[in-house]
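With one protein chain held back, the other chains of the complex are shown just where they sit.
The block that comes next holds chain A.
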Amino acid sequence: MSGDQLKDAVHGVPMVSGTTAAPTTAASATALGVTSAGQTPSSSATHQVSMPVVPLRYPGRITVAVILVVVAALAAADVALNKRYHWDVVVGYLFAPQILSGAGLTLLLTVVSMTAGILLGTALAVMRLSANPVLSTVSRGYIWFFRGTPLLVQLIFWYNIAALYPVIALGLPFGGPSWVIGSANVLITPLGAAILGLSLNEAAYMAEIIRGGIGSVDKGQYEAARALGMKRATMMSRIILPQAMRVVLPPTGNQVVSMLKGTSLVSVLAISDLLYSAQIIYATNYQTIALLIVASLWYLALTTVLSYFQGKLEKRYGRGFELTSGKTRKRRKRSAA
């Protein structure tokens, strides 16, 4: 054992233990070897308290990170320098009016269909969980049908609804009086068919997600709400659904993102959404890849923005469930002051 180690032992032990026995033993030089072996636990505990701590290092992580950065940089350089990507064309079309209005329409379709889908889906989820067998069967059947058929087929069906029902009217069956609302061709525009198709399809998926969320809420919450005299509607809207939100939001975020990209299916209805607008342009100038990159950049940008709002919402509905949220800490400080 070197002189330094001896000093450590002599300094370290009394600082913590405060006993006189330890330094005496350590100082008796002849017994040094025996002492250091016999007192290993106590002296290592001493080191933990009195010595500066050197944090554990992760050399593996750094190596992997360096390799990844190099690979990414090489790939980026190749993509940037490869003339065949036609970056000049990408930049030129990125903010072209046609592309911008296409992106706007895609966002509109997403927001409207998603909102309608969530509202209808909530109703379907509540129906599905209802004690009324008629309601729950209707909901089950709806979900079965709309999840079980391709969205593309549903969209084309709504687009062609006029072939099945040329006139849309409200009235009594078997020749009773009826009020003509209008011709189906006029009422169901391509955009209308798109929104109808996307919303009804989305509702089926949202219903299942929301049902799962509702199921995650503790049964005691129903008891407490009922014992406080709440009617079913109040109980659901004030107590159960807000708690279900916590479980519902992450998968709903996924739904929003796949809806955003799923709207590109409506290009079959000749609606000039983002993808269709890009297709129209490359049909004339043959810059297929460049325009698909333009469209993808916009899809990425929109996804990023929507994910940001998802994060905000998740925080909002996580309140009371995470003890260490920023808000809690702030409030704690306030009440302590």
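The working rule: contacts are C-beta pairs under 8 Å (C-beta built on N, C-alpha and C of every residue); 3 or more make two chains touch, one makes a residue touch a chain; residues count from 1.
Rule of thumb we're sticking to: contacts and distances are computed from a predicted model.
Refer to UniProt and select, among "Sarcosine oxidase subunit gamma", "Ring-1,2-phenylacetyl-CoA epoxidase subunit PaaB", "Molybdopterin-dependent oxidoreductase" or "Amino acid ABC transporter ATP-binding protein", the name of the complex member that is left out.
The UniProt record for the chain left out of view names it "Amino acid ABC transporter ATP-binding protein".
Tell me which of A:55, A:133 or A:229 is the one touching the absent chain.
The one listed residue touching the chain not shown is A:229.
Using the document's contact rule, name the residues of chain A that touch the chain not shown here.
Touch with the absent chain occurs at residues 218, 220-221, 223-224, 226-232, 234, 238-239, 242-243, 246, 317, 319-321, 323, 328, 331, 335.
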